[in-house]
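Incomplete set of chains, arranged as in the complex.
As written, the chains take the letters A, B, C and D, and residue 1 is the first residue of each chain.
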Amino acid sequence: MRIAVLNGPNLNLLGTREPELYGRTTLPELEAHLAEVARELGVELECAQVNGEGALVDLVHGLRGRAAGAVINAGAYSHTSLALRDALVGVGLPFVEVHVTNVFAREPERHHSMLAPAAVGVIVGMGTPGYELALRGLVASLYARSLA
Amino acid sequence: MRIAVLNGPNLNLLGTREPELYGRTTLPELEAHLAEVARELGVELECAQVNGEGALVDLVHGLRGRAAGAVINAGAYSHTSLALRDALVGVGLPFVEVHVTNVFAREPERHHSMLAPAAVGVIVGMGTPGYELALRGLVASLYARSLA
Amino acid sequence: MRIAVLNGPNLNLLGTREPELYGRTTLPELEAHLAEVARELGVELECAQVNGEGALVDLVHGLRGRAAGAVINAGAYSHTSLALRDALVGVGLPFVEVHVTNVFAREPERHHSMLAPAAVGVIVGMGTPGYELALRGLVASLYARSLA
Amino acid sequence: MRIAVLNGPNLNLLGTREPELYGRTTLPELEAHLAEVARELGVELECAQVNGEGALVDLVHGLRGRAAGAVINAGAYSHTSLALRDALVGVGLPFVEVHVTNVFAREPERHHSMLAPAAVGVIVGMGTPGYELALRGLVASLYARSLA
């Protein structure tokens, strides 16, 4: 079972961008940690980060038939990208949406997610450890589905 | 007279993505059919599909002075992209907006179009045959203008 | 197969009312042209125009069991008449909504359609030729359904 | 004491239109049943159904000085017709508004009633039996007023 971890715009800055908000773990460190968790869970991991909305859509299309699910932090596009939701629904990819910060405690622009209605679930505000929670939760959910 | 047929994000999935909504005609099949119609109408056809908003803007710029009009299904960008409308107005390209599904019977996010106010016309819900209607309508409209 | 072409308030003025907006084709000319198209398509055509909302509802009721579909330009009632939508849904009549002008480029009162969510499709801004596109598209859609 | 039962647009389709929503009782059957209830209550009944807003206004005007109250299902006009409310208030006719279906569980267009603020009361979602409840409640209310 392959799981994708997709990061959107500005998440390449993780660990150095506004660390009081986003923490001090860099994206490579985070991806390395998630790879360990994946090994423990017995799933393959595939990580990518891009800054473009179309590039994210392309990434999702490329997972069709290859990945069983995805952990996605689409950054600002979470709040505005219908195209990305269409892509996820279009390829039928179960996903968990993650936000490092508590978006509900920030500006109103971040309170609404375009992706959430199509997600399995949403995890916000748990810092970078939220990705691990999402990965564990997603894998458990996929196993539960496969049993049902 | 050259007419462009531009498709935006996720329309490369046509025919396989949610076929109960979008039908079973693939994009290559659709483009092949439109090419035939174009021949019948005596116009040249140029087709392209991209997933990026900026890439769509680039495509539109590239048509400047080369195409007489365009049939455009900008997918989700139809609902959010002021940049694309600016591009179409900026290069002065007459266009007909097409949507395969009846966007007015779907989620509110799809009820409003950023492109429509600048369009010649809009055709929604007629399935993939809507492209042919758009092409015929656009060509008729361009001839009528050239006579006026 | 019988198809109705229903026109609502003020469309009796077609060709003489604000021709820079609505063109110079009169309603009788338009209906004559559509009759020719219908012959080509092998369907019977039935045309009517009324200015009253209740009268439009009556017309729709009268088509029950007699017509396979309708092309409807309900004029201003498109934007306000829930009664007309109820009538169309109540008698189960597939229809394509037409507007001569690009309503999305006009006053906000014209941007929303009460009928559209119940329509097969919507065609706006293509001038009076939009009726022919609607007729062709509707007939194709009805054949496709009958085959499915 | 004469009571009117007024039905608005599309209610002539009762029993055949979307029966899973509106039930299988036809309007003549319903009116016959209400006539029996009226006899039991010792009131005269007068029933009418029209599809036009102006025609409904005319009906209300015609009841002036002749009817003590009305049970009204104005269908879609309930949600949009200030003219009908003006007519009811203008002739001073106490009325109970009825809807066959639970309008609050349907589209937002049906959640608001133009008539309700001027009504004695409103009964929704009780199916066609709701008319009988309205008739009984109206008559009781009129007797109570006449005693007060």
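Throughout what follows, contacts are C-beta pairs under 8 Å (C-beta built on N, C-alpha and C of every residue); 3 or more make two chains touch, one makes a residue touch a chain.
A quick note: this is a predicted structure, and the numbers were derived from the prediction, not measured.
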Whole-complex count of the repeated chain (4 shown) stands at 12
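FYI, only the chains that are shown with their structure count from here on.
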Other chains in touch with both chain A and chain D: none
Chain A-chain B contact: same residues or different, taking over half shared as same? different
In terms of CA centroid distance, which chain is the most far removed from chain B? D
Distance between chain C and chain D based on Cα centroids, please, to the nearest Å. 32
Using mean C-alpha positions as chain centres, tell me how far chain B is from chain D in Å, no decimals. 48
Would you mind listing the residues of chain D that make contact with two or more other chains? none
If each protein chain is taken as a node and each touching pair as an edge, is the resulting graph a line, ring, star, complete or other? line
Give the pairs of chains that touch; include all such pairs. A-B, B-C, C-D
Residues of chain D touching chain C in the complex: 8-10, 12-13, 17-18, 50-55, 75-77, 79-80, 109-110
Which bits of chain C are touching chain B when the two form their complex? 96, 102, 104-105, 111-113, 116-127, 129-130, 133, 136-137, 140-141, 144
Residue ranges of chain A in contact with chain B within the complex: 52-55, 57-58, 61, 80-83, 85-87, 89-91, 114
